[in-house]
Structure formats: C-alpha cells, structure tokens
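One structure below.
Here the complex is missing one protein chain, while the rest keep their positions.
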Amino acid sequence: MPVLLAPPEAPLLPELLREANVVGLDCEIAAFHEPMPRIRGLGSLLHAGETEISFLANPKLADQLAQCRAAAVILTPEAWQTLSDTPPTWHVVLCSQPYLMYALLAQWFDRHRIANLPTGIHPSAVIHESARIEAGVSIGPHCVIEAGAVIAAGTRLGPACIVGAGSVIGADSLLHARVTLYHGVHIGARSILHSGVVLGADGFGFAPMPGEQAGAWAKIAQIGGLVIGDDVEIGANTTVDRGALDDTRIGNGVKLDNQIMVAHNVVIGDHTAMAACVGVAGSTQIGSRCTIGGASMISGHLVLADDVHVSGGTAITSNVSKPGRYTGVFPFGEHRDWQRNAAVLPQLAQLRRRLRRLEDAGPAAGQAKDS
Amino acid sequence: MPVLLAPPEAPLLPELLREANVVGLDCEIAAFHEPMPRIRGLGSLLHAGETEISFLANPKLADQLAQCRAAAVILTPEAWQTLSDTPPTWHVVLCSQPYLMYALLAQWFDRHRIANLPTGIHPSAVIHESARIEAGVSIGPHCVIEAGAVIAAGTRLGPACIVGAGSVIGADSLLHARVTLYHGVHIGARSILHSGVVLGADGFGFAPMPGEQAGAWAKIAQIGGLVIGDDVEIGANTTVDRGALDDTRIGNGVKLDNQIMVAHNVVIGDHTAMAACVGVAGSTQIGSRCTIGGASMISGHLVLADDVHVSGGTAITSNVSKPGRYTGVFPFGEHRDWQRNAAVLPQLAQLRRRLRRLEDAGPAAGQAKDS
Partner (left out) sequence: MPVLLAPPEAPLLPELLREANVVGLDCEIAAFHEPMPRIRGLGSLLHAGETEISFLANPKLADQLAQCRAAAVILTPEAWQTLSDTPPTWHVVLCSQPYLMYALLAQWFDRHRIANLPTGIHPSAVIHESARIEAGVSIGPHCVIEAGAVIAAGTRLGPACIVGAGSVIGADSLLHARVTLYHGVHIGARSILHSGVVLGADGFGFAPMPGEQAGAWAKIAQIGGLVIGDDVEIGANTTVDRGALDDTRIGNGVKLDNQIMVAHNVVIGDHTAMAACVGVAGSTQIGSRCTIGGASMISGHLVLADDVHVSGGTAITSNVSKPGRYTGVFPFGEHRDWQRNAAVLPQLAQLRRRLRRLEDAGPAAGQAKDS
C-alpha cells in the first residue's frame, strides 16, 4: 500500500506541480472543475485513488484512462487530443514528457517523506570522540561510529548503521537502516546505501599451506581499502570487499541492485549498472556505462571494455574488448524435452566428427562442408 | 548438536504424545518396560540418544532400527509386524503416519523452546510514541519501532529488529533477530521472518539521463508499498523490494528460503514456494502453488501460470502459460569433456545447416530429413 500524505500535508495540485518540476518542463493544468484538489500521492492509472495523481506515458495504456479514478492525470497534448469528447472526471495536466514528470513527482513525494524523518543524533548511538560528525548530520538509534570516522554534512544514517574506524561518508548521503562499513572505507557524496549492505569485508584470499600442513589454507590478510565514488546507489544485502593490497574501486554514478557480490580489487567504471544477484570475482575490471543483467557471473582477473552489456544469467569467463551485448543462457523448456536434448550435449564434439566424416565420404563432399 | 530439554522440563512419553498430537492422529504406546521415560528431544534413528524419541517414516531405513538407542520409536503397525521377535530396547509407539507425528513432535519442541524465551519489551528497544504495540507482544533488545508502526497481538520480535514508519506486522508472528522492515510494509498474521531479511527496500529503477548527462542515471523514487499475506515464511538474508508505484505483493502461505531476491512490483500467488538463491526480476507475476528450484532466475515482466514447477538452476526468460515442470540447466561433466563439447556450441547453427545440406544432397534426400 503506497504511503499517502495526511490531508493537511497534501499540496494543492498547482503547488505540487510547481515544486516537483525542478527542471522546468512545460507542464500546464487544463483544469475543468473547482476546487483544485489536494494531492496525497501518486499512482498508476489503474490503481490511483481519488486523492492521487497519475500519468499516461505509454500510449498502449490509453485504454486505462476510461477507468482511471485519479484526481489528475498527466499526459501529452497529442494523447489528450486523440481522446473522446466526454470530459474526464480527472483534472488534465498536459506535459510533453509525462514519464519524466512522473519521476519528478515521485522524487518530490520521497523527499517530502525523508524531510519528515526524525533528525539529530539519537542518544543510543555510540560515537567515538575522535569521529567527525559534520553539520546537519542525522544519526539513528543504535548506530556505532568508530574512531576517526568522518560523516560529512547533510548525511543521514538510519537506525543501527555501523561506520568502522577511519571510514569516510561524503555529504548528503542516505544510509538506510543497518548498513555496515568496515574500517577505512571511503564513499562519496550523495550516495544511497540500503539495509544489509556490507562494505569493506575481507576479500577471499588464501594461500595453500606447504609441507606437512598441505591441504590447509593460510589467510592472506586483506589490508587494501575500498573507495567508492559520488552518486552511487547500492542495494539491500549487497557486499563489496576491500582490496587485498591495493583498493577495490567503484566509480561515480554506479548503481548496484540487491544481493550483488563485488570481490576484492575489482574496479568498476563510472555509471555502470548491475541488476540483482550478480557476482564479480576478484581483480576484474569493468568499464564505464556497462549494464550487467541479473544473476550474471563475471569471472576473476578479466577486463570488460566500456559499454559492454551482459544479458541476465550469463557467465562471462573471458575478456570482452568490444562494446556490445553478450549472452550465454541455456534456454529452458518442458522438463522432458530438456532431458532429451541435454543428453546430446556430452556428444556434441562426437556429432561434429560424425558430420565431418559424412561430408568427406558423401557424394556432396567438397561442396557441403563449410568449415 | 540438537538442543535438549533439561530433565525437569522433559515430559513423560505419554504426556508428550498427547500434547504434540494436536490433530488427533491415531497414536498408541506399545510399551514393554517401566518406568515411562522422560523425553528430552527428538532425533533420527542413527543419532537419537537414550533420552530422545525417534521415528521410522521411510521403510528403507528399517535396518537402522537395530542400532537405534532412542528411548522410543514411532512406526507404523505394519513396520512393527515385519520386525524380528527380539524385543527392542526402545518403547514402541504405533502410528499410521509416523512422518506427520514427527512433524508434530518437532513443532512441540520448538513451541516449548519459544515459550521459554524472554517476554516483554526490553528497555533498550527504541519505540516511537505513536507506534501501536498490542497485547502480548515481545520486543527484544535494541529493536527500533518507528512512528505509526503497528505490531499486532502475540507477535514476537527478536533482538535488533527494525520496523519502519507506518509498517504493520500481523498477529502471532515471529521475527527472529535482525529483521529490517522499511516504512509502509504490511505483513500478515503468523508470519515467520528470519535474520537478515530486508523488506521494502527501494526497487532498482533508473532512467537514462538525457542530453549532456547521457550515460548517467536518474533515480526513479520508489514510492509503492509491499504487502505480504498471512502464514508467510521468509528465509535468512532474503530481500523483497517495495513497488515503484503500485505494490509488490506476496500471497498467503508463500514460503521463501534464504537469500532470495524479489524485485519491485512482483506478484507471487498463494502457497508458492521458492528454494534458496532464486532471483525474480521486476514486475513478474508468478501464479499460485508454484515451486521454484534453488538458484533459478526469473526474468522481468513475465507471467507464470499457477502450478508451474521450475527446476533448480533454470533461467526462465519467457512466459509460462501451462502448468508443468520446466528445466534449462547445462549438464556438468569432467572439465576436459565439457571443454570439447562446449566448443561446438558456437557452431550449432552451422552444424544444422551442414546437416541439412547433406540431407538435400545425399541419396536419402527427401526421406532422411524431418524438419
């Protein structure tokens, strides 16, 4: 259930449009009845209620307008002209970019919610005397800020966040509840970290023990750091390990979804986005503006160029030097069909040999084969 | 090591059977020696100790009865009759459904353990004055309950749970330690949430920036909710995101294992069960009574019918409209064999063309080919 503003907090429609439209989109109310409604929330065409605003961004959904009960709907002048003459029950807001206007409205409602959260430093937080807490920082209940940590101005920590010794969080960042930074982790300004995120845990580094202890593992202490740029968002329960010796590095504007694992010494370029459940093994370098589909796996010690796009569920096991889209997913099917076909896979090399032999022997030899 | 009751707490065998058997199974002690034992725990045939009760549900394990040291064993009258004449050292409990009786006993021991946990509201919990805490609620140390949250009667929160503003937890639920609910999350009655669960984090929604900032991403604020039904269990470190605009919705009786990721706007029907490490991408609808095998991946914007069963490790990349079992897993093998066969995969389309050419050219043309 989407969260609605209480009526006294809800802005009048023109007020909301003016405040949300921080980029100066063309946006005009073609109102046809008084009084102006107060808008308590934002909803889709099918689900917006009588105190909410909605939008038509995808022309395929125009049919839904007939059932829409919203107080107001944003749509393009073109879409508006194609509609029937019956005046709608909702206020008409004309805008050349309804999807962008929706994004601005959603941001407005979320900013409004955040602005109403408690501020200040909760007395149950445990803050080391050597930590530097700048102006306008909010720290929730049961947070722990260790020695020498720095929380820059305007940053907000939800309940139970832990900031390890010497870690630094840039200005105007938002840490939701229960984010964990180990020691010596640096993250830039305007970052958003979700619950359960763990930044700077030890990378997985072990050397085989020699001699009598063969079979056992010696830990390689992980003494590198973790440096994350500005405007980075990291989803719930994602983990990014510290470097073994040099730093793990994540560029500006990188977006990581939930439950991603980034191993030690990985380098990720600016504005690369990864969907949930991706794993990136140690020391791999991923370029800028890449997109990595959900549940993909990138092996260690690889280099992926800028503008590489990996489909979901794909295992990248060698370097990718050319921009483009890459895929490697076993197609699913009904179980019995899959069984029949999968049974042939262990014979593929043999099948190829048999085909070649036929080609060499057959009447069409020299003509049929092309490799 | 299974947890055992201290001797004074341990019930006599008849008492235990009576209290556990809440569904009225036929269940009778064919005792052959006094005194009645006190039962401190429940164990498998091979590992149950002299103060524990065990059971024979799978006839293949009947051989293990000879070595069983348990105080009592539950088995069917039929299994009992096929055993040798030597009287066993254990008390005999005859029951037509030993596996169900085992489940009831396990529930009894777990209920007993939970009933002995500390109750009340720990003074270190931080509870907003506007939150509603109903009768019989227990709240562990270092919990945080934010403004307007509701915890219904009989619900128990382990240590360090966080319930965001306006979230609602139904009656008689059990939150283990360290569960995180963002704001505006609703979960029904009798739910069980395990440690590290994060409910209601932002979905992964970004729009490409236009113009000079091309390459960067604009956040789509996620202002939808998350609504979860009754009798739902969610495993450790699983994450379920809130909706972008409408709600993410999980039906009644759904069971999610550990480390599952459910993205924004997903809808899951009643009684669907998912094994660990599954990922479900945004806006996908999964029917009722489905089972999804471990480590499967369901792409976004799909519809899966009711009663669809997906094998572990399968990537579902298109709609599934027919009930049944679906699979798509690359068969593993010895590394060298795999290498040889996998090398042919990038030539499959070409192999098919070559085969077709042979069919067209060969003496059996017109007869051999069937597609």
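As written, the chain order gives the labels A and B, with residue 1 at the start of each chain.
Keep this in mind: contacts are C-beta pairs under 8 Å (C-beta built on N, C-alpha and C of every residue); 3 or more make two chains touch, one makes a residue touch a chain.
Bear in mind the structure is a predicted one, so any value in this text is a computation, not a measurement.
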Touching the absent chain when the full complex is considered, from A:F55, A:W90, A:F109 or A:F330: A:F330
Chain B, residues in touch with the chain not shown (by the definition above): 1-3, 41-44, 46-47, 99-100, 102-103, 106-107, 109-111, 113, 117, 122, 124, 140-142, 158-160, 176-178, 192, 194-196, 231, 233, 235-237, 253, 255, 257-259, 270-271, 273, 275-277, 288-289, 294-295, 312-313, 329-335, 338-339, 342-343, 345-349, 351-352, 355, 358-359, 362-364, 367-371
Contact set of chain A toward the excluded chain (per top definition): 124, 126, 142, 144, 160, 162, 164-166, 178, 180, 182-184, 186, 196, 198, 201-202, 204, 206-207, 215-225, 227, 237, 239, 241, 243-247, 259, 261, 263, 277, 279, 281, 297, 299, 310-311, 314-317, 324-331, 333, 337, 340-345, 347, 350-351, 353-355, 357-358, 361-363
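Going forward, only the chains that are shown with their structure count from here on.
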Chain A on chain B, rotation in degrees - Cα superposition, rounded to nearest 5: 120
Intercentroid distance (Cα basis), chain B paired with chain A, Å: 26
